[in-house]
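What follows is a single structure, written as structure tokens, with notes after it.
On to chain A.
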Amino acid sequence: MIDINNITLSYGDKPVLQDFALNFESNRLSCLLGGSGCGKTTILRLIAGIETPEKGTIVIDNKIVTKDGQILIPPHKRNIGFIFQDLALWPHFTVYKNIAFGLIERKEKNIKETVLKMLDFFGIQEQAEKYPHQLSGGQKQLVAISRSLVLKPKILLMDEPLANLDVKLKRKILEHIRNLKQSRTLGIDLTIIYVTHDHKEAFAIADKVVVMDEGKIEETGTVEQIKKSENRFVQYFLEY
Partner candidate 1 sequence: MKNICLKITFLILLIMTGCSDNTNEVVVYTSFVEIFSEPFLKDFEKESGIAVKAVYDTEETKSTGVLNRLIAEKDNPQCDVFWSGDPVRTIVLKNKGITSVYQSPAANDIDPVFKDPEYHWTGFSARARVLIYNKTLLEQTDIPRSIFDLAKKQYKGKVAIANPLFGTTTFHIAALFTVLGDEKAKQFLSDLKNNDVVIATSNGDVKKRVIKGEVACGLTDTDDAFEALKEGADIGVVFLDQQEIGSLIMPNTVCLIKNSPHTVNGKKLIDYLLSIETEAELAKSCAQMPLHKGVKTPAGIPSLDDIIPMKIDYDKTSQKLEEIQNYLKEWAEN
Partner candidate 2 sequence: MGRKLTNHPLYTIVFLSFVLFVVIPVAYTLGTALFTDGSFGTNIQLLNLDTFSLLAKSCIIAFFIALLSTFFGTILGFMLYKTNIKFRNIFKILLLIPLFISPYILAVAWKDFFFIFFNDTNLISSYIGVILVLTTIFTPLSMIITGSALSNIDAQLEESGFMITSFRMVILKIMLPLIKPALITSFVLVFIFSISEFSVPAFFGVKLFTTEIFTQFSAFYNHSLAILQSGLLIVICILLLFTEKQNIADAPFLSIGSKGTDNKLYNTKNRNILSLLFMFGWLSISVVFPFIILFVQSFKNGASRFIQAFELLLPTFANSIGLAFSAALIIVFIGFIAAYYSAYQSGTKTIKSFDWLLLIVFAIPSTILGISLIKFYNQPGLDIIYSSYAIILIALAGKFSFISSKLIGNAIRQIPNSLDEAAQIEGISSFTRLRKILIPLILPALFAAFIISFIFSLGELGTTIMVYPPGTEIMPIKVFTIMANAPQSLTSSMTLIVFSVTLLIISGFYFLMKPLIKNYGFAND
């Protein structure tokens, strides 16, 4: 589904990824797990097409989307959703407009119906006319997820979206995310890549976990496999 081949990328003089390779299977929820600065967010940005590598290719659905410093297919033609760490809700739009904006610009039909259905699914229909700064942290989270899903992406990239939430809310939203995969109510098949530094979060939802450190993969596998890993870094990382 998504193949990352021999990617090299640096910020200024600082190399982030070197000859990095990784692939994700479709309709699975994969977690990229690692400490800050390990390159996990960069991988999401590369897949999305808002970061250009110096070398290497990225293939989505057998199509080369990025090759050696060139974006061959721009972000919006990749059929992806991206949930940013800061959520990036447009502060000057209402909740409704935040979700509808992409649909309007794509000149879709039945926009209102689609948006309301999405709001309903996440139980935030009452917030429709509010502005982002009037929402609680969890509600913002749900708006950001709705905004991405409403465009029916095949891939959903999530960059530590739950970092600042309390445990209860986190659980509720993780539940939502897990349901999403199987959800037919929204009529989408989803490949989710979820970036986090919190192994509990990862273990709660992941089909597959990739543990990273300093731009390198330390271990990949199912939750069970990771838990039993012999890798020193993985063991150390899971202790905390």
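How these were chosen: all candidates are chains of the complex that A comes from, given by their letters.
The rule is simple: contacts are C-beta pairs under 8 Å (C-beta built on N, C-alpha and C of every residue); 3 or more make two chains touch, one makes a residue touch a chain; residues count from 1.
Bear in mind that the values here come from a model prediction, so they are computed numbers and not experimental data.
**Q** Looking at this complex, which candidate touches chain A: 1 or 2?
**A** Only one candidate touches chain A in this complex, namely 2.
**Q** Which residues of chain A touch candidate 2 in the complex?
**A** 48-50, 52, 75-77, 80-82, 84-88, 90-92, 101-102, 105-106, 131-134, 147, 151
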